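Below you will find the structure I want to go over with you.
Only a single protein chain was left out; the remaining protein chains are all shown in position.
In this document, chain identifiers A, B, C and D correspond to the written order of the chains, with residue numbering beginning at 1 in each.
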Amino acid sequence: MAGLSLELIGLQLFAGLALGSVYVLLAIGLSLIFGMLTVVNFAHGAFFMLGAYVGLWLLSIGVNFWICLVAVPLIVGGFGLAVERTLIRPLYGRGIDYPLLLTFGLSYIIVELVRIVFGKSGYPVATPDALQGAVDIGVGYFPLYRLFVMGVTALILVGLWLFLERTRYGLIIRAGARDAQIVRVLGVNISRVWLMVFGLGCGIAGLGGLLAAPLQGVIPEMGGPILAEAFVVTVVGGMGSLMGAVLAGLLVGVVVSMTSLFAPEMAKVAIFALMAVVLLIRPQGFFGRAGLMS
Amino acid sequence: MLRVEKLNAWYGASHVLQDVSLEVNRGEIVCLIGRNGAGKTTTIKSIMGLMERTSGSVTFEGHELLGRPAHERFAHGLAYVPEERRIVTGLTVRENLRLGLVSSPNRKKEAELIDRTAEIFPRLAERLDQTAITMSGGEQQMLAIARALISDPKLVMLDEPSEGIMPVLVDEMFELFQNLKAGGTTILLVEQNVELALGVADRAYVLDQGSVVHHATGAALLADAEIQERYCSV
Amino acid sequence: MTDLADNSAKRLAPSGFLEFARRHRTLLAALFLLVFPLLVPFKALAVNILIYGLYALGFNLLFGYLGLLSFGHSALFGAGAYICGILMVHVGMPWWAGVLLGCVAGAAMAAIIGTFAIRTSGIYFAMVTLALSQCIYYVFYQATGLTGGENGLRGVNVEMISIFGLRLNFVDPLTRYYVVAAFVIVALWILSRILASPFGAVIESVRENEARARASGYDVRRVRLVTFILSGAFCGLAGALQAIHLSIVPIELMHYETSGLVVMMALLGGMGTFFGPFVGAAVFLLLENLVSLWTVHWQLFVGAVFVVCVLFFPRGIWGSILHAMEKK
Amino acid sequence: MSVDAEVILRTESVSKVFGGFTALRDISVDFRRGAITSIIGPNGAGKSTYFNLLSGAFAPTSGRVFFEGRDVTGLPQHRFAHMGVAKSFQITNVFPQLTTHENIRVAAQALQTCFDMWRPRAARRDLIDAADALLHLVGLADRRDRLAGTLAHGEQRALEIGMALASRPRLLLLDEPTAGMSPEETRSMMDLIVKLASERTVILVEHKMKLVMGISNRLLVLHHGELLAEGTPDDIRHNEDVKRVYLGKREH
Partner (left out) sequence: MTDHKMSLTRRRLLGTVGAAAAVSPFAINIVRAQESKIKIGFPVPLTGPYGAEAEDQVRAAQVAIAEFNEAGGLAGRMAELLVRDDKLNPGEAATRTLELIENDKVNFIVGSLSAAVQLAVNNVTKQRKVIFNSISQSDAINEVADFSPYTFHEALNPHMTAGAVGRYAFQKFGKKVVFLTADYAYGTEMVTGFREAGKAFNIEVMGDIRHPIGATDFSTLLPRIQAMKPDILCISNFGRDQQIALKQATDFGMKKQMKIIAPILLYTGRIAAGEAAFEGVIGGTSYYWGIENKIASAKAFNDRFRKMFAGKVPSDYGSLAYGGVKTLLMGAKNAGSTDAEKVIPAVEALKYDYYKGPQYYRKCDHQSVQSVFIIESKTAPKDNPTDVFNVIAIDEPNEANLRSCEVLGHKA
């Protein structure tokens, strides 16, 4: 094959990890929400898109990118809180199908509202000045902004890990995901925890959208494909498992990049083939709990 | 201290508790006995606020609790140890204990309280940093009890704490109950092991088919072979 | 047909018209379908409703009656459409052979997917069927020689059909409607019989209590697989009818959005009821058609309808109607 | 393995391990044809695990299970029903949204036809009659058209037994059939079990020891996953080990 070298494979691997880090950002939110609330959030892609648009709007009124990094997840997360409180909370205890369908419908609404407000055509989002250009990573040049995205993802992961492992709220979330009733009888208002977790997941999705905006621009439909990919990641990693979401996200990224190297047109099917194979061997995914939801 | 009046509860359409009334006084050990399905578990779940649909009245130290969510009842000083030792197996022993304090005002003294608990439960002290799943059933049950006690509740409700546990540990557990009582903790106990339970109980209520059918002191019931045979026969 | 076929029947004392309606549901449905095109804005939409209604019925056999949520039914629907189309375009088979083999193809595709997927259940079943159907989507997408790939398969043209010497102009919209309706009515009748048969009881019992069914001596996996294959046959038939109705097979039929669509239709109409999915398909398509004439923002309305339905009418439209009638 | 006509079911040193926890250790027992054998033991003794091995709900980790001389270790659950083994569950386990009659009819149908998808159910008069006869036997004839989910607890347990009988088993396995029943219900259930045992072999798992003493031909006592004792009710009553862990509770 023309131009195949060790450097290229290294660069390719790196590109895969960078790509995977965007998947991870979406998948941890999905997984967190599923693990805690057993809600399969079909609107997650819409929240991702919303993050990109909120960022676009903030940038257009002169807010700088670094402030957006904080403001966007807060705004999108806040919207997530409102959604949980008004639409999803009435559905707890009614099985997995109803929240799934509701969020499916909700995603239509969000996307259409964005079309009404921002128009149907997309907008470009410039890469922040400080993050333009490419840097040498040893095996070749790689866009600085993508390194930045990887860095932010890593930071979020570390932050989330510290939050879950070291704080009181983290302890509540870890325990609540396994046994909500116990947490309730130990004095925790579990509905508030669910509310916060949903908001947190949506906020991270919104941040993902903001980070993706300079990579691909923004359009109302941008949440669709990434949602499908994030679902694959969540399922392969094991629904509800954060560790699984991280590993599977990176794995899917690498699988895509390696397929891209050898059979690029198969890159998309490779994701689903991977998912089919993993699920047939291990139906609950890497770190999922067997028998869940069955 | 705790007064339950005409408590009714439903699972879906089936009416599983009918006009249950009972009282627990400060410093007492009160026991609920009866066959499987008699409504013992449902009664304490209703008191704790874990049933979807209830009616009647549950007052604790003068506060009406019915209709309040479980976490508020905890804040009033109620603690509940469910059956089947529901500890969180993925967490360590210490984390499980910390979980008992997450919404207690005592959490500022967390380290101190964990040390104190470790003294009371020496079996847990050795394995504070092990994952809870590595412990035996009896040790897990001890942990579940310790977790409920660490926040210094006024009333502890335990659902079949001796189920499936080695006799040695059961003895240890019942000694603990008596010590707790001596220390001023009030206990509401659901137990299959009738003789053992009645041995420590000040008073006991017998439930059958969702209603209270008999009420007497522990000693009196222990002596009443007919009631035992009729409602608790093994 | 006995009242055993429909659960809701048992909650009701047999009474007058309702009971009659239940016993002769296929007949009544057939009568309704005869006048149906008069109630719909245009015939091609009426035909689409028939086809998607059949697709949703087939899906509901698995979801509503057996309790397995599949997210891969587009592969069954698409297989029916493509095999029918390919046999007509590339092999030159007559239309009726294409339709019948399309139905078989749906069943065969279900057998393939089912063999793998049936080992899982719950949310994982949904995900495995989704993944496998996406793989199949790409197979059909890549086989451009046969399927036309992204461009879709064109030329699935039926001009005239002759039945018992009677020559009918299939290009005529009303004729096309009644020919498709005939297939759909026969399918309804067969489905109704299956549900009323001993096997129908087995399907329900597996949904109700898998462990008990197994202990009673049913091979639950095989029951699931066979139900999946039956579901595939109905969906395949729907796909084949879609191919000859539109005279094209777009690759979009295979896409997972087509799977999601049928889930929405079934839930909207009321899963687990006989006609619910059909009603769901009709309401969905009519709504989409009407609203998209008023505004390009029709998706806002579609989304809102789903949110409202989930929040306030969880039984679905037909399910809520049945429930209201039972209460009286 | 010689076919011993007297032995209907045999386990040869079966063990069951769940993720490192040994629930059952090395149990070898012969179950006699035509007898009522009760498996007793305190909570957590492994009774239910053993029951599930006997009924084919899961395969042992090691050891073998023979039914009528045939090695049935690891056969799928549904095959057990076809061989003539039926079971009732510890937790009530019916088809809640089907009528009482349909529950039994479906169970009776299992051995005759599964994939008959053309004839109406009503055409199988034999199954309908068989179901009616069984409803009568278990005393639910007047509940024929009620949804099973709406029956009282005791009635559901009776229905389960009816469903188990529908497959005309030679071996009937009952897991705590009187759990949660009133004394009256318990008594009639015990009468029913004795009546059933006249025509088939019955294996019973029970928590309440006194209850089964009177009706059982043989008893097995499990404790901590091991076979503590085996014998006639009298043997068991006088067994010191059993007294210690089970009957005598503790001597204070």
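Methods note: contacts are C-beta pairs under 8 Å (C-beta built on N, C-alpha and C of every residue); 3 or more make two chains touch, one makes a residue touch a chain.
Remember, it's a predicted structure, so these values are computed and weren't measured experimentally.
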Left-out chain, listing which of the shown chains it touches: A, C
Contact residue for the chain not shown (choose from C:28, C:44 or C:287): C:44
Of C:21, C:171 or C:186, the residue in touch with the unshown chain: C:171
Interface residues of chain A (partner: the chain not displayed): 2-5, 7-8, 11-12, 15-16, 18-19, 22, 115, 119-124, 126-127, 133-134, 140-141, 143, 145-146, 215-217, 219, 221-222, 225-226, 256-257, 260-261, 264-265, 267-269
Interface with the unshown chain - residue positions in chain C: 37-39, 41-45, 48, 144, 148-152, 154-155, 157, 159, 169, 171-175, 242, 246-248, 250-253, 290, 292-294, 296, 298-299
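What we mean here is this: only the chains that are shown with their structure count from here on.
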Omitting chain D while every other chain stays put - resulting connected groups: one piece
Farthest chain relative to chain B (centres taken as mean CA coordinates): C
Chain centre separation (chain A, chain B; CA means) in Å: 42
Between chain C and chain A, distance of the C-alpha-averaged centres to the nearest whole Å: 33
Interface hub residues of chain B, defined as touching at least two other chains: none
Overlap residues in chain D, where contacts from two or more other chains coincide: none
Touch-based graph of the chains, sorted into line, ring, star, complete or other: ring
Chains touching one another, given as label pairs in label order: A-B, A-C, B-D, C-D
Touch list for chain D against partner chain C, complex: 55, 57, 76-82, 86-87, 89, 93-99, 102, 105-107, 109-111, 113-122, 124, 127, 145, 147, 163-164, 166-167
Touching residues (chain side chain A, partner chain C) in the complex: 40, 87, 90-91, 94, 96-98, 101-102, 104-109, 111-113, 115-116, 228, 231-232, 235, 239, 265-266, 268-269, 272-273, 275-276, 279-280, 283-284, 292-294
Complex interface listing, chain C residues touching chain D: 1-2, 4-5, 7, 10-11, 193-194, 196-202, 204-205, 208-209, 211-220, 222-223, 226, 230
